[in-house]
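Before I ask anything, let me first share the structure, which is written out below as structure tokens.
Every protein chain except one is present and positioned as in the full complex.
And then chain A:
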Amino acid sequence: MGPVELLHMSVFSQSFSPCGRFLAAGNNYGEIAIFSLSAALSPDATDLSQKPILTFTAHEGPVFTLLSTDTHLLSAGNGEISAWSWVELTKRSTKAVWTRRPNYKSSLEIPEINAMIINPKDNSLIVGGGDNNIHIMDMETGTFKSVLQGHTDYIHCLALKEREGEILSGGEDGAVRIWDSRTRQAVHCIEVFKYEECARPQFGKWISCLATDSDWMLCGGGPSLSLWHLRSMSPTSVFPLAGCQREAVFHQDVIFAVGEGPHVSHCLLGGSVKAQIPCTSPSLNTLALNLSSTEHRVMTAAGSSDKIDVFTNFSYRAFSLSF
């Protein structure tokens, strides 16, 4: 990987291992790098521990989304989903356990897969991508059970309301659709750009980030990042963030959002921006919180550079891992 490639690298996705000690990151060259968090966070960390322990090419195209189950790492990029065993990965073995492809209507163009989530209730994998549809795959059998159709443009992001079993999807068409996972029907459709307080026509209407927390929903993208009360289907707070946000998560009382701009924004539920923590990348694509492990409870953010910033204390950048 020469310096030019490093310069043009973008990291699109991250995922922590189930034990919490490893981080997998996927970039635009189709590579996945596994980093050892425990080595990087230990007191005697050196520069070497900030390099991946394993890098391998997973897909031909960029790896847009990564997801970890209890045992496997799922990666998806240009239309196919691959599964890797974490145990094998830590042993430096890069053989995929399986690779599957949803049923696409046209076989000419292979649409990319932008988002993947897992529904633990019925152990199904929900996949959304460039063909405007949401595919649901059964993890045990590996068959694609159903397709949710409704979006008129490609899907950016997916979120799951576990309690009600509802799937939220946001797409390029600016609509947030809420689907019932059992009936496979769209329950609601919110066109965010139609609400004046949120709309930012100069950026467009696309929704690139979705997060939900019981009755609340965060969505943002072209329109401003806004907090919605799902029962009343109305925006309660709009966050005055400058760029388009590409990922947002709820964490305790704070909302972390990343997007355009070299910072992680901490926002309060009331709608104010508490802090903007500077990062190394000029813009960020992905944010991940390692909540499964207490020892390595860090936040990592990555974007349009080969560096992944690690925050041990969420308020400042501790160090950076690099590809």
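The rule we apply is simple: contacts are C-beta pairs under 8 Å (C-beta built on N, C-alpha and C of every residue); 3 or more make two chains touch, one makes a residue touch a chain; residues count from 1.
Rule of thumb we're sticking to: contacts and distances are computed from a predicted model.
Participant: So which of "tRNA-splicing endonuclease subunit Sen2", "THO complex 1", "Geranylgeranyl transferase type-2 subunit alpha" or "Exosome complex component rrp4" is the UniProt name of the chain that got left out?
Facilitator: "THO complex 1"
Participant: Among A:Leu6, A:Ala45, A:Met139 or A:Ala186, exactly one should touch the missing chain; which is it?
Facilitator: Touching the chain that is not displayed is residue A:Ala45.
Participant: Looking at the whole complex, which of A:Thr57, A:Asn103, A:Gln185 or A:Ser315 touches the chain that is not displayed?
Facilitator: Looking across A:Thr57, A:Asn103, A:Gln185 or A:Ser315, the contact with the absent chain belongs to A:Ser315.
Participant: Footprint of the hidden chain on chain A, which residues?
Facilitator: Counting over the whole complex, chain A touches the hidden chain at residues 41, 43-45, 274-278, 294-298, 312-313, 315-319.
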